[in-house]
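Got a structure for you, written out below as structure tokens; questions coming shortly.
One protein chain is absent from this view; the other protein chains keep their places.
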Amino acid sequence: MSVKSLPKEEYWLPGHAACSGCPASLGLRMLGKALGGRFALVVPAGCTTVIQGTFPRTPSRVPILNIAFAASAAAASGLKAAFEVRNLDVPVVVWAGDGGTVDIGLQALSGAAERGEDILYICYDNEAYQNTGIQRSGATPIGAWTTTTPFGKRERRKEAPLIVAAHRVPYVATASVAYPLDFVEKVKKAASKRGFKYIHLHAPCPTGWRFPPSKTIEVGKAAVETGMWVLYEVENGLLKLTGRSTGLWDPAKRKPLEDYLKLQGRFAHLFKPENRWMLEELKKHVDENWSRIRATLERGGRLF
Amino acid sequence: MSNLPLTAIAYPAKGSAGRTGLWRTERPVINYERCVKCLICWLYCPEPAVVRRGDDSVEIDYDYCKGCGICANECPAKAITMVEEVS
Partner (left out) sequence: MPRVVLSGNEAVAVGVKLSRVNVVAAYPITPQTTIVEKIADYVEQGELKARFINVESEHSAMAACIGAAAGGARCFTATSSQGLLYMGEMVYWAGGARLPIVMAVVNRALAPPWSIWCDHNDALSLRDAGWIQMWAESVQEVLDMMVLAYKVAENERVLLPVMVNLDGFLLSHAYEPVEVPTQETVDLFLPEKRPAPYWIDVVDPKSYGTIASPDTYMEFRFKLQAAMDEAARVIEEVDAEWSRMTGRSYGGLLELYKCEDAEVGLVVVGSWAGDAKEAIDRLREKGVRAGVIRLRVTRPFPSRSLASVAESMDAVAVVDRSLSPGLPSVLLSEVRNALYDNGKKPYVKGFIAGLGGRDVTPLDFEAAVESTLKAKEDGGSRVEWLGLKGGRDVC
């Protein structure tokens, strides 16, 4: 797929309430193009609630069911069931943040995945509760500053895509707003499959990660090039690296992690001598992640 | 009151948050002599405030462009410059 082959039609209208340089807004724009505007969105509490603005206007040209924080996967299950009984072949897509996915929404997500609901669940991961003022979430990486981890988060993030993959759903993928075409292709692929599909979209947030809004894409690319974020697919239990992450299991091919960290204010404290251990922990986490991926690939990619 | 729907049901419109172009402190300016019509700026614009014309040339919708500068940062031809807004 090329940039030029992307549909010109916009389903996400300008002049909305997203912050300048917002990755969620870009993701929503690409989602609309990937599915040609014919789908229904379910949106729990989060940045996207606010981005939609206040009644009576919305930037979305696809219908949205707004729902409470923990409820999106269940509400989407119900919406899809209604479409089925009305014989409407309309995809239902959840668009939830990391808090609404890996923390408060995890139970409903797991339930819908286990039931094999025919929905596409997309988590746009800006690695904290950005909407409420940058509080740490279960997806905040170790070491990162947030307003509730003022000296850096001590714990590792949850691997939500792998948790979903453990439900043996037909399709799980990670993506990044810095690679929109890869994301669009994954959305299309997911939409072509029946059953529960999950895409975890890395969404560098200038507001919460403390970088200039012009660098959303640059930060997103650095995350992938340094191996901090990994692009992959899990189809029927088989893991495969995709796009820019292909081959990065070889540490020599990965850029130094500092290239990613130094772009962001939230990691600035890691470069103070007294916090050296936190930087080492973060590097260890990334290396271990890759060792596990490499081991998986060496046995043919079989995860489950 | 009587024309309000049952609950908050909103309809699609440009400028749902008003004229967000007013948020700008810097504006992107395209140098068309350098532009190679690669559409990278259009691809990455989160708003979207980069308008793709029929011939794949682009223009900025200044009514809504928030001036994030992603387009200038990503332009491979260095055809976009961020210029300070003065009132």
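Note that the chains take the letters A and B in the order they are written out, and that residue 1 is the start of every chain.
Definition applied: a residue touches a chain if its C-beta (ideal position, glycine included) is under 8 Å from a C-beta of that chain, and two chains touch if they have at least 3 such contacts.
The shown structure was predicted, so the numbers you read here are calculated from the model rather than taken from an experiment.
Only one of the listed residues, A:Leu6, A:Leu28, A:Cys47 or A:Ile67, touches the absent chain: A:Ile67.
Of the listed residues A:Leu6, A:Leu28 or A:Ala76, the one in contact with the hidden chain in the full complex is A:Ala76.
Within the complete assembly, residues 1, 4-12 of chain B touch the chain that is not shown.
Chain A meets the missing chain through residues 37-40, 42, 49-50, 52-55, 58, 60-68, 70-86, 90, 107-108, 110-111, 114-115.
Keep this in mind: only the chains that are shown with their structure count from here on.
Centroid to centroid, with C-alpha atoms defining each point, chain A and chain B lie 24 Å apart.
Interface of chain A with chain B (complex): residues 3-4, 6, 8, 10, 12-18, 20-23, 25-26, 29, 52-61, 180-181, 206, 212-218. By the touch criterion stated above, chain B contacts chain A in their complex at residues 8-20, 23, 38-40, 42-49, 52, 56, 61, 63-70, 72-74, 82.
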